[in-house]
Every structure is written in structure tokens, then in C-alpha cells.
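A single protein chain has been removed from this complex, and every other one stays in its place.
Moving on, here comes subunit A:
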Amino acid sequence: MTEPLLSLSAITRNYGAVQALRGIDMDVRAGEVVALLGDNGAGKSTLVKIISGGLKPTSGSIRFDGQERHFTDPSEAKAAGIETVYQDLSLCLNVDVVANFFMGREITRKVCGIPILQEKEMERVTGKAISDAGTRIPSLRTNVEHLSGGQRQAIELNRFVHFGGKLVLLDEPFAALGVEQTARGLKMIRDVAARGVGVIVITHIMAQAFQVADRIVVIRHGRVAGDIETAKTTPDHAVELITGGTLSLAGRDTAKLDHIPVQQEED
């Protein structure tokens, strides 16, 4: 198979004396959905920030799209094709849906060298993207502060579906969504992956991970505790990996995991 879209090797990150990440190795291929699981404080969010350019790793290397990368801020990661949907939404409540949808990539036309925002064009594109995704928003010119939590999240999700890029990171994307919207969100993820985009989803909810992911990567105490194809594992096993499950490792056949070092936490 060709080179993975994203390849992390030996990524570490220290906060002062605290080691949040202690050497993460993982790959994501184009068109693949990877669920990143882990307990609170396992280092998931740190890892997401490193991939999305918001944080520099202390050591280790990131290869993305065939090149060694050293992102210094999110705009570089974004320019390279990495989209991120953060847990706390990245919306500006003081402007309308269109302005949020196009935040940082406004369509402009130069008139005498001055870039002018093309509002009609942006409204058209936003309207199409949002109705294609089946989201209902009363008016695209309403300020986002007047919209519900679900509608806000829908804007973010539609934004990544529309702009796509090459790799999408979703940090707890369905926290504010209802059952039906979540189902639609999961379908959105599969649709995006089917276009050849790599997807990393962070979630706490095992059922969602098993529903959407091709592969599950478990982070525990800053290390990869498991990297398994979804089809070859069970939610119970995943839970054991998350919690450290020494019990399970004693009795279980670990042969299918032999290519990944299962870390003990003695250091």
C-alpha cells in the first residue's frame, strides 16, 4: 500500500515536568476513519493540537501528505489540508452563518487592487452546503448567537464537509447533538471518508467509535495502548485497553495485537 496520509512517529510533548505524550506512533490513510479513544487526561487533546498545528511536539516527527511537517500555527496545518473541528466550537457568535462558514477563506474580488467580500456568492455556497447536509437554519443572515447548540455544531460540521481538505480532525464532535443529528453526523463522516479524506474522530462514546471507524487507536497515559481494526475487536476489549485492563491481558489472546507494544505504566 502507498504511504499513509499522516504518519506520526515517536511524538512526545512535555508540559514542564509533566509528560503528556510519551512517544506516539500512528498512521492514518487517505479515506480511512480512525477513532481515537482514551480516558480523560490520556493525551488525546494534546495530540489533536499537535496534528492541527496549535501546539509543537517536544520531540518526534510528523509526516503529512508525503512531507515532513513542522507546523507552527493552525493556519499552516490548514493550508496543508488539515481541518479541525474543536470540542468547544470555533464560531464567532457576533456574526452571521455565512461569515462563520467562510471564516478565514472569504471569497473576494479585487476592485482596483482592494479585495471586496463577495457576500452573495458566499451566501449561495453556504446555503447549498447547509441544505445538502439536511440542516435547517431559518436564515443564513442570523447571527449565530441566536442559533441552538445543534445548529451551531451543524455549521461547524458542514464547514469541514464542504472544505474538506485532506485530513479532518474531530474532537468530540457530537457533544451537543441529539440522536438524529448524531446519526446524520456519523453519516457525514463516512461520506467525507468515501471522498478519500482521512478522518480522526475523538470520542468518549464507544458505540459511535464502533459505528463509524475503520480502526481504533487507544491512547493511555500518553502512549498508544492499542491500534486495532474495528472489525477485529469488541467494545469490551477497547474499554479494557482504555482503562489499562491488566486483567484482560492476562487471559486474552493478544496475538492480534503483537505488532503494537502494549505499554506498562511503570515509569
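For this structure, a couple of remarks:
Basically, a residue touches a chain if its C-beta (ideal position, glycine included) is under 8 Å from a C-beta of that chain, and two chains touch if they have at least 3 such contacts; residues count from 1.
Here, contacts and distances are computed from a predicted model.
Protein name for the hidden chain, per its UniProt entry and selected from "NAD(P)-dependent oxidoreductase", "Electron transfer flavoprotein subunit alpha", "Toluene monooxygenase" or "ABC transporter permease": "ABC transporter permease".
Residue A:S90 is the one among A:S90, A:S131 or A:S148 that touches the chain not shown. In the complete assembly, the contact with the undisplayed chain comes from A:T142, out of A:T58, A:T142 or A:T243. Check A:G41, A:P115 or A:G134 against the missing chain and you find that the one touching it is A:P115. Think of the hidden chain as still there; on subunit A it touches residues 52, 54, 73-75, 78-79, 84, 86, 89-95, 99, 103-106, 108, 114-117, 139, 142, 146.
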